[in-house]
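Note that one protein chain of the assembly has been removed; the remaining protein chains are unaltered in position.
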Amino acid sequence: MFTLPNYTTPDFSEPFFINAPSVRTMPAPMDGVVPENFYATTIFPEYFKIHNTWQLMRESRMDCVVVIKDDHPAAVEFRNVKKGDAVVVGRHEDGGNGVYVDHFAFNKKQNETDNFSFRTSNSRETAYSRDYDRLYELLEFERDHGYLLWVLGPAVTFDQDSRNAMTKLIENGYVDALFAGNALATHDLESHFFNTALGQDIYSKENKSMGHYHHIETINRARSCETLENLVETYKIEDGIVSACIKNKIPMVLAGSIRDDGPLPSVYADVYQAQDALRVHTRKATTVICLATQLHTIATGNMTPSYQVVDGIIRPVYFYTVDISEFVVNKLKDRGSLSSRSFITNIQDFVVNLQRRLATPKDGHFNK
Amino acid sequence: MFTLPNYTTPDFSEPFFINAPSVRTMPAPMDGVVPENFYATTIFPEYFKIHNTWQLMRESRMDCVVVIKDDHPAAVEFRNVKKGDAVVVGRHEDGGNGVYVDHFAFNKKQNETDNFSFRTSNSRETAYSRDYDRLYELLEFERDHGYLLWVLGPAVTFDQDSRNAMTKLIENGYVDALFAGNALATHDLESHFFNTALGQDIYSKENKSMGHYHHIETINRARSCETLENLVETYKIEDGIVSACIKNKIPMVLAGSIRDDGPLPSVYADVYQAQDALRVHTRKATTVICLATQLHTIATGNMTPSYQVVDGIIRPVYFYTVDISEFVVNKLKDRGSLSSRSFITNIQDFVVNLQRRLATPKDGHFNK
Amino acid sequence: MFTLPNYTTPDFSEPFFINAPSVRTMPAPMDGVVPENFYATTIFPEYFKIHNTWQLMRESRMDCVVVIKDDHPAAVEFRNVKKGDAVVVGRHEDGGNGVYVDHFAFNKKQNETDNFSFRTSNSRETAYSRDYDRLYELLEFERDHGYLLWVLGPAVTFDQDSRNAMTKLIENGYVDALFAGNALATHDLESHFFNTALGQDIYSKENKSMGHYHHIETINRARSCETLENLVETYKIEDGIVSACIKNKIPMVLAGSIRDDGPLPSVYADVYQAQDALRVHTRKATTVICLATQLHTIATGNMTPSYQVVDGIIRPVYFYTVDISEFVVNKLKDRGSLSSRSFITNIQDFVVNLQRRLATPKDGHFNK
Partner (left out) sequence: MFTLPNYTTPDFSEPFFINAPSVRTMPAPMDGVVPENFYATTIFPEYFKIHNTWQLMRESRMDCVVVIKDDHPAAVEFRNVKKGDAVVVGRHEDGGNGVYVDHFAFNKKQNETDNFSFRTSNSRETAYSRDYDRLYELLEFERDHGYLLWVLGPAVTFDQDSRNAMTKLIENGYVDALFAGNALATHDLESHFFNTALGQDIYSKENKSMGHYHHIETINRARSCETLENLVETYKIEDGIVSACIKNKIPMVLAGSIRDDGPLPSVYADVYQAQDALRVHTRKATTVICLATQLHTIATGNMTPSYQVVDGIIRPVYFYTVDISEFVVNKLKDRGSLSSRSFITNIQDFVVNLQRRLATPKDGHFNK
């Protein structure tokens, strides 16, 4: 059974914290521009002393400035700052200037007594059995108590079994919001109309005659319906990811990209509006699972905090990256998303495994 | 010395072509929506019979519809179609319905007499000496006679030598237009201010103290200057890619993405406007070189034709992809950009090699 | 239900074949050296005309010479040729000089009417559902009618679930012979003694104190027992791959490599003796499954024929490569092992999937 780790709030009754000054702010000189010595957010829990009270920032994200509004701190993107906003300045994070970053949150003690171990990095050769077991338990917990954000690359819908598995995960309550691009939705709908993705059968892998028309025909039909909801209703689409989201009222944020044909209706042309739309969900997300999309994974990682406050409890956010390439996973680590966990595998196998296991009576390990 | 291959126009005086009907069109039913049986463009030279004359489409791109306007065919993206536009319909490409796709353009005869060869795919183990030699000659030719579009991933500016080499290529006339994202420009400018990229020194690789502020400080300075031109002038930036483009009046198209911090001024927030801005250059490009960016490479590949008409001559467009991952290169192939050539290597080495060789007296091979 | 494809023997009653001369041979000039104009074997069915009879070569492999002995053709490695052996000479394969290579064996007709398809190569984004379904059926067929050779990289035993799954596949009759290196066996035995691989727990991934001693302690124990059979008996080893092979009398060929510590008893120090020992099994293999080992996979591919004669029937040999890297899979293709099929995934997931499915009542698709 999954249980949340405890979070110990720093002891703000210590003299150091009591004697620390409140945060200093300076007004933003113009829309979208901040004072030179601005403070930038991290991925850790951050506290700001405002009118002599240390306040945890809620709904954080990294690489933003902090605007104090109505005596509360808020992480605001540069482009969303308004002239005159009270922007926190100064770069110390140790509490001395009214900003305290809790780098030790949720950290387990590491056994570092040995001078040497062979295997330290995460790779295709890492053992994933325990990660799967933990993830099964986490997902069952989150279905009832959390907010599950999935971030999908188009490959999820390039294979019949993985498309079906993902659809069932949505239908069975394991998805609270979905983030993807034009391609994922297009090829999912193409699969409905033609059983293909980019013209290739998602089961037999046969390249269909005139198959290169399939995705643009799909897009054209959708555009003629003006919304995806109308498309699903008009064509009575009962299968696939888009249909499952619409029928189960799971919000989809579809971000446009310079690669897109079309696009489909409801795809954000403006990427910064797409960020804002996604942040509505990262403000609530307690577990994020990213499958085979470097672009969307890094975007989501940038704006997902490492913690949330749920029912007054400070808890960690779990961030999973699943990709076949170590490079993608390590790049995310290098961007600062320290709390991420990863599976190095083909996401088809991952999502099929997940769905099978969650649909199976709980009698312990499969292989025991 | 580089010479262009000949292109043989199909013999439209043959009875088959003379007897073929003109293209059929139907009006677009609404803005951004086309008739069901639309014809979609390919990457090959395409001819349309209009008023009994076979016309080559100029400034083509794949996966578009063809709109006949003023008796000329034009490749138009779905989203740019206007209600009532005359859209070509029918899907035969053999001339029989007024559309002829010349699949054989520029194709060399392949020696296929053997039943078996060991090595057929392009990989890290492919021999690239001749490709380098050809590219050196091609670039010298294109500097005088063509239009060179470069597509850059941020890694070009993560290393001092490759940043310097790219800068010199711009200064020496080997770049006519540049396409990139917010990150390339941001880290190039960060290198000017801090000698770092994402906080890491681009020569010593030292992670600088507070280095995670560098890119957002850079962005904030740029935003306060309102344009990149002002930034370069205000801070007297004499080094790097952005400065070289501005000083040499090389157009930069910077496309926004959902990963972006900032963004910098002049970055397109709307990705479809970015596509339109890029297509201004792909309509003219005769050689395209893409370095270490899957996203921008595929975007550019989608909208680059395989041929151009220059001074009345039909000539091929050369499309190079340089990436360390076979997957990226093969993915481009699978997207239909058949005419692309690739180097599987680190783009730092590639760009440094290129600049050194082009700056060297022409005494034949380096290694001979 | 799996059924074998038909093989149509060439019609040797045709005048061309009747009029063709018998093969020419020349004696090998010295041990391990063949005549200059030697004929080399391919991966296809090959027929040799000997005393006016066209004979299929059995137990073939590529890149060998053909020695005629007792009026039968045999594929012999260069190093195994003896002075005076009658070596087939001449390089035509079309029957004209008594050698006929059947390039068309088992080939399905390919639909090649379209000029273009988007996706043609095999990658991480290929749909694998059908390949899994076919493989499940094939394995059930082969358990009863074929000879299943598995080629294992050490990563199979780096994870608890995949080690258990592989062990069960052996116990349940899905393995007829196993080929691996010193590392696979060492870490499988290390898992028994310490629950680690290279010192890292195969479930918790904890790096154990003094864990870098684990594999060499394991090796030392095995060497003191002089055989793996004695080791398994002495230490009453009931779990893992090595134990399952020994208890079920499944032959293991363990080939030494220059990376090895130890080695364990029964590991071949001489790689060419290891090749000979492996060829005993490739002469019989009807399906080969290679997991996460470039070295052993290419070695096995080199010496596995594309067909076998079983109970008088000429049938194909199925060769599967499972690896997370497209490069490895494509390299095998480039080496000439044309008939191979591949899964691009993490082999942990692959082997766990396989075992679960084969242990499950057959009620159709999991996901339907």
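The first chain written gets the first letter, and so on, giving A, B and C; residue counts start at 1 in each chain.
What we mean here is this: a contact is a pair of C-beta atoms (placed from the backbone, for glycine too) under 8 Å apart; a residue touches a chain by one contact, two chains touch by 3 or more.
Predicted, not measured: the structure shown is a model, and the values here were computed from it.
Novice: Touch partners of the unshown chain, restricted to the chains that are shown, please.
Specialist: Hidden chain contacts in the full assembly come out as A, B, C.
Novice: For a quick check of understanding: of C:Ala255, C:Ile314 or C:Val329, which residue touches the chain that isn't displayed?
Specialist: C:Ala255
Novice: Using the touch rule from the top, list residues of subunit C that touch the missing partner.
Specialist: So the residues of subunit C touching the unseen chain are 29-30, 32-34, 36, 38, 40, 63, 77-79, 91, 198, 210, 212-213, 216-217, 219-220, 223-224, 255-263, 269-275, 278, 294-296, 298-299, 302, 325, 327, 334, 336.
Novice: Just checking the interface: what residues of subunit A touch the absent partner chain?
Specialist: With respect to the unshown chain, the touching residues of subunit A are 42, 93, 101, 103, 115-116, 118-121, 123-125, 326-327, 330-331, 333-336, 338.
Novice: State which residues belonging to subunit B touch the missing partner chain.
Specialist: 111, 113-114, 116-120, 124-130, 132, 154-155, 158-162, 164-165, 168, 197-207, 209-212, 292, 324, 343-346, 348-350, 352-353, 355-356, 365-368
Here is the rule we go by: only the chains that are shown with their structure count from here on.
Novice: How many angstrom lie between the CA centroids of subunit B and subunit C, rounded to a whole number?
Specialist: Centre-to-centre distance between subunit B and subunit C: 43 Å.
Novice: Taking each chain's centre as its mean C-alpha position, how far apart are subunit A and subunit B in Å?
Specialist: 31
Novice: Among the residues of subunit B, pick out those that touch two or more other chains and give their numbers.
Specialist: In subunit B, residues 327, 334, 336 touch at least two other chains, as defined above.
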